[in-house]
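Following this message is one structure expressed as structure tokens.
Shown here: the complex without one of its protein chains, the others still in place.
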Amino acid sequence: MVTQRQLEFTTDGRGSRDITDDVDAVIRSSGVVCGITNVCVQHTSASLMVTENADPDVRRDLETVFTRLAPDGDPAYRHDLEGDDDMAAHARCVLSDVSLTLPVADGRLLLGTWQGVFLWEHRSHRQHRRVVVTVIG
Amino acid sequence: MVTQRQLEFTTDGRGSRDITDDVDAVIRSSGVVCGITNVCVQHTSASLMVTENADPDVRRDLETVFTRLAPDGDPAYRHDLEGDDDMAAHARCVLSDVSLTLPVADGRLLLGTWQGVFLWEHRSHRQHRRVVVTVIG
Partner (left out) sequence: MVTQRQLEFTTDGRGSRDITDDVDAVIRSSGVVCGITNVCVQHTSASLMVTENADPDVRRDLETVFTRLAPDGDPAYRHDLEGDDDMAAHARCVLSDVSLTLPVADGRLLLGTWQGVFLWEHRSHRQHRRVVVTVIG
């Protein structure tokens, strides 16, 4: 049994948002009780992550860490056509995840209490993002 | 055909342990011969990785690399409620993998000779960890 849906999000520039409920809604509509779900962002400058859903400082600190690992406007970059955040955004996607596969049980995502699924925008400005959710069970 | 099991591990603080045989045991019990298996840790401060299973120095060196990328007790972190290793552990999870999907062939994980699946504890102290294994084929 396979169900596939496209979700659309408008981001507010760099930062992450919890899309766990959006993914769960697709699973619910699929009728799959036990299986897996794949979540895949269709871009190279936005990504996905599973991280803590309680204290927003965790995601703030992740911005600090990732800004160090792939700084904006690094003079070593050759790819800078779309601005200082362009290449940094691509690197941040490779360091996190463009696609996540997670277990489904009892007709919903099987995650730990403190886990959420986040869409992570890496560009500075507002973007329109597509995310494909596929449920198999 | 879908089989899902929860595995439980008690870790000894920061470090990684080979759980390849534990995952293989779930696959064997599922009866799936060809397909995929998803392994998903239900926490935000422990993760999974596939890396070399021969020389333990590889995993020691990975600790060195990850300690640099996300240092413990960095004064820039705001999230430090549970100690110096708290935020570093979350960042190390995002840099590695909370969930892995791997091929199944001949009723077991299809991996290269030198590949193992490791549960990676990022907190300093002993923790109880749950890992969900889902086999589809």
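Going in written order, the chains are labelled A and B, and every chain counts its residues from 1.
Basically, a contact is a pair of C-beta atoms (placed from the backbone, for glycine too) under 8 Å apart; a residue touches a chain by one contact, two chains touch by 3 or more.
Being a predicted model, the structure only gives us computed values, none of them experimental.
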Contact partner of the left-out chain, one of B:Thr20, B:Ser96 or B:Gln127: B:Ser96
Touch list for chain B against the chain that is not drawn: 34-36, 49-52, 55, 57-58, 60-62, 64-65, 69, 95-97, 100-105, 110-112, 114-115, 136-137
Chain A residues touching the omitted chain (full complex): 2, 4, 38, 40-44, 69-70, 76-79, 81, 87, 90-91, 93-95, 97-99, 101, 130, 132, 134, 136
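Throughout what follows, only the chains that are shown with their structure count from here on.
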Centroid spacing, where centroids are CA-atom means, of chain A and chain B in whole angstrom: 20
